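Questions regarding the structure given below will be posed in turn.
A protein chain is absent from this complex, but the other protein chains hold their places.
Then we have chain A:
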Amino acid sequence: MSELPAEGGHGAVPLADVPTGVGVPAPEKEWPLYEVFVRGKRGLNHVHVGSLHAADDRMALLHARDVYTRRNEGVSIWVVRADAITASSPDEKDPMFAPSGDKVYRHPTFYDIPDDVPHM
């Protein structure tokens, strides 16, 4: 019997010998990918919540509302074309972040203050 794990999600699905489509080009021209950011309420930052495809900016915004804010999850949405995002390398030991690694003096806990000094 082929593998059918329960954690296929909404019911067991077969895993063995199922084609994945990884690296296969889209069968027709795909709408651009947008990343979606939602501000939960006033006073909070917009936070990345996921992505979607849309033909244009306005459709992306309307779809983002329907997909990501069906239960008052947000008061404001940003949609950004995924290809417009510039990102750092995903490597955790990225040398780009090395300059901050050895500067412990940037943290308040680096400094010894006598216990009897108040409000510090």
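Criterion: a contact is a pair of C-beta atoms (placed from the backbone, for glycine too) under 8 Å apart; a residue touches a chain by one contact, two chains touch by 3 or more; residues count from 1.
In the analysis below, contacts and distances are computed from a predicted model.
The UniProt record for the undisplayed chain lists the protein name "Ring-1,2-phenylacetyl-CoA epoxidase subunit PaaA", from the options "Ring-1,2-phenylacetyl-CoA epoxidase subunit PaaA", "Sarcosine oxidase subunit delta", "Glutamyl-tRNA(Gln) amidotransferase subunit A" or "Amino acid ABC transporter permease".
When the missing chain is restored to the complex, the residue among A:22, A:98 or A:117 that touches it is A:22. The omitted chain makes contact with chain A at the following residues, 1, 3-16, 18-31, 33, 50-53, 55-59, 61-62, 65-67, 69-72, 74-78, 87, 89-90.
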